[in-house]
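For this depiction, one protein chain was excluded, whereas all remaining protein chains were kept in their positions.
Up next, chain A:
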Amino acid sequence: MKRRDFLRSTVIAVAGTSLPLTSMTWIDPREAFAANPDLRWIFLVDTHKCVGCGFCVKACKYENDIPQETNATRTWVERYVITRDGEVHADSPRGAHEGFTQRAIDRGTVGPLEIADEDIVQAFFVPKLCNQCDHPSCVQVCPVGATYKAPDGVVLVDRSWCIGCGYCVMGCPYGVRFFHPVHHVAEKCNFCYHRIHKGESTACAVACPFGARKIGNMKDPDDPVTKTVMSQRVGVLKDGFGTDPQVYYIGLNMEVR
């Protein structure tokens, strides 16, 4: 074989093999699904607007196949009542699944506490859900990587991979995790990931009759939620844990735990 022919054949062979190799780039399904540098999901809760009706809790359970009768929930509402003597009384009976239909504060095995109207200085409701932290401790502690953070900031759980050790449940400072009663794996709010990627809002935000819950994109400066977060006084829960939560609250009271 002539040197010229050899070189020509080599060039053709290298070009021929490199083409399929380049087409076989490793694809991470998470990246393919959610890699978008212009997307970071955040949530805004306006405590001034929440009336504790519990529609959000019910809607969340319907949407995400959590049995309604289960005493654990992806999202819930807390009631805070501050009395004249400075005492803070709080409860969330069944996560406020039925709303706050009783005046008395639910105190579990201790029994209900009736508070007279004239003793109440302040009372308000605070909805809670997963904070989809920027540095989620649940992702850090999961021994098999079943809990992971998508590039758009939402922390997801792979139900087919979770071993059910409960380390993430213990590691979450916000108590948002529990075990699914049917699937027996760690469960948590994922901002209705299946909905928001179709351009829809979360089930709880849709169900809220007063607009107390909103989802937004932090990377979009024109997003109304982003505008509120950037321009108003908003707070986050338990900032001291260094998890960098991404659920922002309007009117967050220091009594909220």
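Operating definition for what follows: a contact is a pair of C-beta atoms (placed from the backbone, for glycine too) under 8 Å apart; a residue touches a chain by one contact, two chains touch by 3 or more; residues count from 1.
In the analysis below, contacts and distances are computed from a predicted model.
Q: Which one, "Type I-E CRISPR-associated protein Cas7/Cse4/CasC", "Maltose/maltodextrin transport system permease protein", "Ni/Fe hydrogenase subunit alpha" or "Oxidoreductase", is the UniProt name for the chain you do not see?
A: Options "Type I-E CRISPR-associated protein Cas7/Cse4/CasC", "Maltose/maltodextrin transport system permease protein", "Ni/Fe hydrogenase subunit alpha" or "Oxidoreductase" narrow down to "Oxidoreductase" for the missing chain.
Q: Touching the missing chain, which residues of chain A?
A: Per the touch rule, chain A residues meeting the hidden chain are 67, 69-73, 76, 88-92, 94-95, 107-110, 128, 137, 139-145, 161-167, 169-182, 184-185, 241-242, 257.
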